[in-house]
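Dropping a structure here in structure tokens format, bear with me for questions.
Here the complex is missing one protein chain, while the rest keep their positions.
Moving on to chain A:
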Amino acid sequence: MNFVRNLVWWLFFIATAVCMQTLAPSLDVFVVGIFILLQERDYKNMFWLLPLFVLLQEGMGTRLFGGVIVWYAAVIIFFKIGQWLFEVKNFLFVFLLSSCLIAPYYAINWLMALLQNLAFSPRDTLDRALIQALFLPFAWISFALTRHLTMQADGSGQQ
């Protein structure tokens, strides 16, 4: 039962994330899923969800394959570094982490534009990085709440 609930929640997450990404250009909602997977240390689900997130983001994007892998690798590395210093399941940690992710977001966009000979606008990229950083903590709260409610509904939530 718990497995089914978990699967249904992740499918709900993916569908909602795709729809939410239409709200603002270059917004990445799947990062919230990675936060949740890392916070729960759910590496079994990460094994299939992470490649799926990469395929979805690369598929709906317009750059050559590779940028999203570097971006998600940066997210995981920053999360692991933060894990040594902070308690990971609170708003402040997610807020700090998303603020720190502005730098890799900007750097990866610059690097990929350079590698693929694309136009790079520093101001637009910075704007998008800031929107992403402001959006992530609130999206994380909403998704974490729905996940908590779903997994605890029958008193057999994931520990």
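The criterion applied here is as follows: contacts are C-beta pairs under 8 Å (C-beta built on N, C-alpha and C of every residue); 3 or more make two chains touch, one makes a residue touch a chain; residues count from 1.
Here, contacts and distances are computed from a predicted model.
K.L.:
Report the protein name recorded by UniProt for the chain absent from the figure; options are "Osmoprotectant transport system permease protein", "ATP-binding protein", "Cell shape-determining protein MreC" or "C-type cytochrome".
P.N.:
Of the names offered in "Osmoprotectant transport system permease protein", "ATP-binding protein", "Cell shape-determining protein MreC" or "C-type cytochrome", the one UniProt assigns to the missing chain is "Cell shape-determining protein MreC".
K.L.:
Considering the complete complex, identify which of A:I69, A:L96, A:A133 or A:M151 is in touch with the unshown chain.
P.N.:
A:I69
K.L.:
Which parts of chain A are in contact with the chain that was left out?
P.N.:
14-15, 18-19, 21-22, 25-28, 54-71, 105, 109, 112-113, 115-116, 118-119, 121, 124, 132
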